[in-house]
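Worksheet for the structure shown next.
Left out: one protein chain. Kept in place: all the others.
== chain A ==
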């Protein structure tokens, strides 16, 4: 039976998380199709068709998919799933996928398996529970498996495919909700979820001004994304979409620099799968040092400019 991945995109191109989700889907046995729902999304469809391992792109192009609202997209996925006889429906565990997929699962009367990090077999998956303090292996007894994928657990697929693009009929506009406004943080830096280096700051920075003045030059030098602990976000240093942790973003870069972050378990849940973790904190007892590969006990206001100068 074929497998369906739901693409996350911005009309013109794909969000990086889609590549990781396709990678997870490739671990399953079946022809791989990707659904792109949007308005004027030919660019995203073309980018999807080029993904390694994808055999068909289903393109639903309609004005009422512009906002990517859960109600309309979920209804479309359900009708595509029924028509195509898919065994698995997968989406990234981003705010997009988390918003849409449980709706799909409920409409199909099946369970959802959230944030899988490994695939044991066609019906058995591994997922973290309790903020990653335990890993549960769960087996689904449902005919269709609805899954969200923790993107950091699967290496993204590259290009090299040449899938066909098939336009499909859009579903009706349910008109249940209206998007009023959307304010996306403008940044030249890499996306937090896809960055290979992340410079992350905590309460130790003391203020939003310090956060930017101290961390931005370092992030610029390393080509890094900027992240933050919940404490830094709650204190108003940076916007909420900077938050790394159990309830924020889950990241696993090559290098994670935790600066002025004590290391609450909720924060560790979001970054402990990073390849190399560096912690800089003036408190030698900070729990972050228990998981850091390299720890430096120092005043960050001295250490970070020095680090920046040494790089």
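The rule is simple: contacts are C-beta pairs under 8 Å (C-beta built on N, C-alpha and C of every residue); 3 or more make two chains touch, one makes a residue touch a chain; residues count from 1.
One rule holds for everything that comes next: contacts and distances are computed from a predicted model.
Trainee: Name the absent chain as its UniProt record does, using one of the following: "Phosphate ABC transporter ATP-binding protein", "Sulfate transport system permease protein CysT", "Electron transfer flavoprotein subunit beta" or "3-oxoacyl-[acyl-carrier-protein] reductase".
Mentor: Looking only at the record, the undisplayed chain corresponds to "Electron transfer flavoprotein subunit beta".
Trainee: Specify the residue from the set A:112, A:152 or A:262 that touches the hidden chain.
Mentor: Answering carefully, the residue with contact to the hidden chain is A:112.
Trainee: Using the touch definition up top, pick the residue from A:29, A:155, A:220 or A:293 that touches the left-out chain.
Mentor: A:293
Trainee: Touching the hidden chain in the full complex, which residues of chain A are there? Just list them.
Mentor: So the residues of chain A touching the unseen chain are 67, 69-71, 74, 94-96, 98-107, 109-115, 124, 128-142, 176-185, 191, 193, 197, 222, 230, 233-234, 239-241, 246-247, 249, 254-255, 265-266, 272, 275-278, 289-298, 303, 306-307, 310-311.
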